[in-house]
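Missing here is one protein chain; the remaining ones are kept as they sit in the complex.
And then chain A:
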Amino acid sequence: MAASCVRTVGSFIGKCGHCSLGINTITSQVSRQVLNRQICVSSALHGKNIASMGPEKFTAEFIQKQVEEYNIGKRHLANMMGEDPENFTQEDIDRSIAYLFPSSLFVKEARPVMKHPDIIFPKQKAAQWGEDGRPFHFLFYTGKQAYYSLMHDLYGKILKLEKYQDRLKVKGLFSSEGKKASLGLSRWLTKEELEQLLVQPTSQQDYNHFIQLIERLLSMPYSGTEEEFILRYRYQLEAESRKQTVQPLQKDEKGVAFSSAEGRRKTSNSSVILRDCGSGRVTVNGQDYLHYFPFLQHREQLMFPLQFVDMLGRFDLQCTVSGGGPSSQAGALRLAISRALLSFLSEGDMENMRQAGLLTPDPRVRERKKPGQEGARRKFTWKRR
């Protein structure tokens, strides 16, 4: 279990921090023996059915203790690796663990791991009934208490808003525009995100029902009063173009500006150096592109990004490509050229190129052949008997 793995790694590092003290090692040995003795007692003697107990339940104090242990262990690890304990990030932890505990196991989940307990121990609902066995929440017996209580709250808010509107109408202050909720650029939470929020599996129908009801709340004129509640169920979007990394523009000895980038498609890898000479020559793996790509479509693909931004004759391309077939090599080169071109373009041009599909790496790869079928999709000839 990953949990026990972490416990061992974390506590091991905690103990290593005190390994100079001999007394501690003896006590740790003794405690380990005691633990061993406890483990040897089989739960069958207690008459417990382990399967019926459901997933392991962790108390809040246990999780807190794990978090403290994790933080202490992180500092010890940083000291061991000779790095700054204050700025020790998760990537550094992963690197150090891979160095200290090298493992060649194929299953990545079985390798030693040290992560924050919130990631390792799944989020669970707190105990839902008191000592007398009576549940705390009034909707416990519906089975989906979090979801139904959310729907209940939502409908309560809709009724409240309607009452508010009636009161305004009585006073004569009602206006059909009213105060609408301003959402900014956001979208509704997906079903998976809602499940995470509620810590409870939700079906597609339930999710659709929830979206219907909250859209109804949003469409009411005075939904601005409940804006804060609605925003809790919206995910703020940020511009995709900001996620692009632009290659830096370099200058070589003759003062010619150039930039280089890499691209991949299927199994081809390519790298391109774009020089701002003004000649428009293209060299692929040392050969002229007319010899390397005899098929017109591949040459068109190379020219596509340059033609899109109207800079056809301006650049000199020096490309290297390996792996795959001609079409996938052309695709890899196209991606590399688009990326290299970004350092010569403005933000608006970059957004246009992204919307033209030039900056997305193509994820399509060859689908594997399945057993019992002739190919990826083709089945064997169907015989009646």
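Following the convention adopted for this analysis, a contact is a pair of C-beta atoms (placed from the backbone, for glycine too) under 8 Å apart; a residue touches a chain by one contact, two chains touch by 3 or more; residues count from 1.
The rule is short, and it goes like this: contacts and distances are computed from a predicted model.
Per its UniProt record, the hidden chain corresponds to "Small ribosomal subunit protein uS7m" from the list "Transport inhibitor response 1-like protein", "AP-4 complex subunit epsilon", "V-type proton ATPase subunit a" or "Small ribosomal subunit protein uS7m". When you scan A:Glu192, A:Glu215 or A:Glu374 for touch with the missing chain, the hit is A:Glu192. Here the missing chain is touched by one residue of A:Glu109, A:Glu177 or A:Glu238, and it is A:Glu238.
From the options A:Ser149, A:Gln247 or A:Asn352, the residue with contact to the chain not on display is A:Asn352.
By the touch rule set out above, chain A reaches the unshown chain at residues 185, 187, 190, 192-193, 235, 237-241, 243, 264, 295-297, 300-301, 303-304, 307-308, 327, 330-331, 335, 351-352, 354-358, 360-365.
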